[in-house]
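Just below is one structure, and these are the notes that go with it.
What you see is the complex with one protein chain gone and the rest in place.
On to subunit A.
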Amino acid sequence: MIKKYIRLFKRFIVISFNQVYVFRFEFAMLLVHLLFNFSFIFIFWYTLLSIIPIFNGWQFSELALYTSIIFLGEGLGGIFFGFRDLPSKIIEGQLDKYLCRPINTLIAVLFEQVSIIYFLEQIIMSILLIILILLKYKISVSFLSILISLTVLVIGVLITNFIYGILTFLCFWVGRLEVVRELIMQLTGFKQYPLTIFPQKIQLLLTYVIPVAFVSYYPTVFLLEKQEMTLVFVFKLLIYLVIVFSVFVSVWRYGIKRYESNGG
């Protein structure tokens, strides 16, 4: 069973490669787009710090790292890209073709559309940037803190994307809801700014309600060893993941049942 999905995953990568090959210009432009995104944010931090030299204890190097980690998280989250168009697929009944084939519908829908190459591009670039920043500013990090940071980031990415998925699956009941979903997801824009610059209450909000701190703040501070990781934190994180994941799975199950009984 697992073997089959590994093979299918490879197949999706090949398909993605083929798609990139067809649109080579587009692929090159995506690289430019990425570079633009990075530079804009770097320029923003640079300007901000030149006006306000003491920005809550954050230096340019740290903020640049912060941004790169966010980009890395977004790259990793790319495998959930298929959620974006799921509402219209449900309305048009495009799930049918997977429901009548021996394949897990959710996996098929998710991977069908992912341009894996694009996200690989982003992941590789973010990692390169992180290494570059670490070298340039001579920040030394231990292997353990890299491991911790990466683990927290991956779990954070899973949590935010499962929430995105749950919001998406609501369209099984209400039809179109992209606007509402985007509205809610706009709130994740807060992840761009270091958590500690916000008042305490908003910090809590950004950690537990809109859990963006897991894909930006915590991975950064753990990498820089600005904050110790505690057992309580690990515990909270895992519980959060389990809860979100079980809601995610059950909402999908109910949703697909509804699809089966209503025909989309």
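In this section, a contact is a pair of C-beta atoms (placed from the backbone, for glycine too) under 8 Å apart; a residue touches a chain by one contact, two chains touch by 3 or more; residues count from 1.
One rule holds in what follows: contacts and distances are computed from a predicted model.
K.L.:
Tell me the UniProt name of the left-out chain, picking from "Sarcosine oxidase subunit gamma", "Aspartate carbamoyltransferase", "Lipoprotein" or "ABC-2 type transport system ATP-binding protein".
P.N.:
The correct option from "Sarcosine oxidase subunit gamma", "Aspartate carbamoyltransferase", "Lipoprotein" or "ABC-2 type transport system ATP-binding protein" is "ABC-2 type transport system ATP-binding protein", the UniProt name of the unshown chain.
K.L.:
Out of A:54, A:100 or A:135, which is the one that touches the chain we can't see?
P.N.:
A:100
K.L.:
Pick out which of A:22, A:135, A:179 or A:231 touches the chain that's been left out of the picture.
P.N.:
Checking the options A:22, A:135, A:179 or A:231, the one contacting the hidden chain is A:22.
K.L.:
Could I get the residues of subunit A that touch the absent chain, sorted low to high?
P.N.:
4, 7-8, 11-12, 14-15, 18-19, 22-23, 93-94, 96-97, 99-103, 257, 260-263
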